[in-house]
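Removed: one protein chain of the complex. Kept in place: all other protein chains.
Up next is subunit A:
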């Protein structure tokens, strides 16, 4: 399992080539093996120029999508994974692992240790998952704490040296490139025996453990007969353990209050040493019942030096935090809208912020607006055809607020107003954005007593919680809306 080459390409729409190769690295010893293993089906790694062109074409990132091109648009060319075959000089280079994130295309070509004709199934190619992990690792490194282009450039310039550590011969040794950075910086520290490879040094200082739980809640609300509203909580628990010793043992527990919603679909960090079977099997796939495991969720682990995501979970809380409806009707030249939002009484009524974004797609700019609101202020972005209802820090005592009004639009001009393939005609949504600090919807918490440390010195424990909205949609109930299979389950 090894990689033949890796590339980072910035996507630059509007420029002649539509992109630039920002970084590339080839692995000639792996290439030599590829030539032998692939035999007659071997296709060499191309130079950067042709690779760039072929990849952008395949990913539909060239600006020339006006005409039908069979080798790209044919109905039988179906790609169901982020793994492509690129036509270069009449031959097909396969498998190319590639994806676009934040305008950077990450790509690599894993070694396949056999002939490529017929193609082996992807699942049996060990280098594929390694390739993904490699690219994710580079992505994490480039974007952790990065704020602007110059920082990105600095990080890109560090990559050659880092890969000399993390992937000297094409076989990835560590996807966490920050470890390699530390390694280069502290090469002189003599490491004691049995040091984990994922821990590059030891901590010296006051012992402390910090745990923060971030829950994101998503929802799709329709306010319609025959279609169920759906909502889901996704939690991320991030830890930083500053503890002395090579391999301090720590057990972190997450607790739920008596009426808390059980955590499901738990995925843990590889540093967790063992896992209770109840944690492994609690899953959202099963129908919920009262016997569901409700903690405490114990995670024995040996922490790495840096901050890490201890676990991810999902949960099905009994009600959505904000329940609403949105009605929009086209009346001759204007749209009439009515919105109602209700905060559930069990939810902490103390927001960092709370807003409802009401976009109008595929229409012209807003020319006229009349409205009435029971609470909060309305901001109008005429050119963007967008209304933002700023609800603020608290819902009123009644917990219920409403907005109604009429909107008129001017003529459409394609450059400025947003196009959306879903919001056609009266199909429309509003999206809620809110954040509540020191609160989780499931009730999940970690406190002083939930951390056991088997190392010298009593550590200071700090715990944080927050709830954030994410993809919180309320669809116009007067028009068709895209549904998921889940919302048909009544």
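Following the convention adopted for this analysis, a contact is a pair of C-beta atoms (placed from the backbone, for glycine too) under 8 Å apart; a residue touches a chain by one contact, two chains touch by 3 or more; residues count from 1.
Everything below uses one rule, namely that contacts and distances are computed from a predicted model.
J.: Pick from "Transcription initiation factor TFIID subunit 5", "Programmed cell death protein 2", "AP-5 complex subunit beta-1" or "BHLH domain-containing protein" the UniProt protein name of the chain that isn't shown here.
T.: Options "Transcription initiation factor TFIID subunit 5", "Programmed cell death protein 2", "AP-5 complex subunit beta-1" or "BHLH domain-containing protein" narrow down to "AP-5 complex subunit beta-1" for the missing chain.
J.: Considering the whole complex, which of A:29, A:144 or A:452 touches the chain not shown?
T.: A:29
J.: Of A:175, A:250 or A:403, which sits in contact with the chain we cannot see?
T.: A:175
J.: Can you tell me which of A:112, A:181, A:407 or A:428 touches the chain that was removed from the display?
T.: A:112
J.: For the chain not shown, which residue from A:70, A:149 or A:331 touches it across the whole complex?
T.: A:70
J.: Since one chain isn't shown, list which residues of subunit A touch it in the complete complex.
T.: Given the touch definition above, subunit A has residues 1-2, 25-29, 31-33, 36-37, 39-41, 47-49, 60, 65-68, 70, 72-83, 90-91, 97, 99, 101, 112-115, 117-118, 120-126, 128-130, 132-134, 136, 160-161, 164, 168-169, 171-176, 179, 183, 187-188, 190-191, 193-198, 216, 218, 232, 234, 236, 265-270, 272-275, 277, 279-281, 283-285, 312, 314, 362, 414, 419, 421-422, 424, 482-486, 488-489 touching the missing chain.
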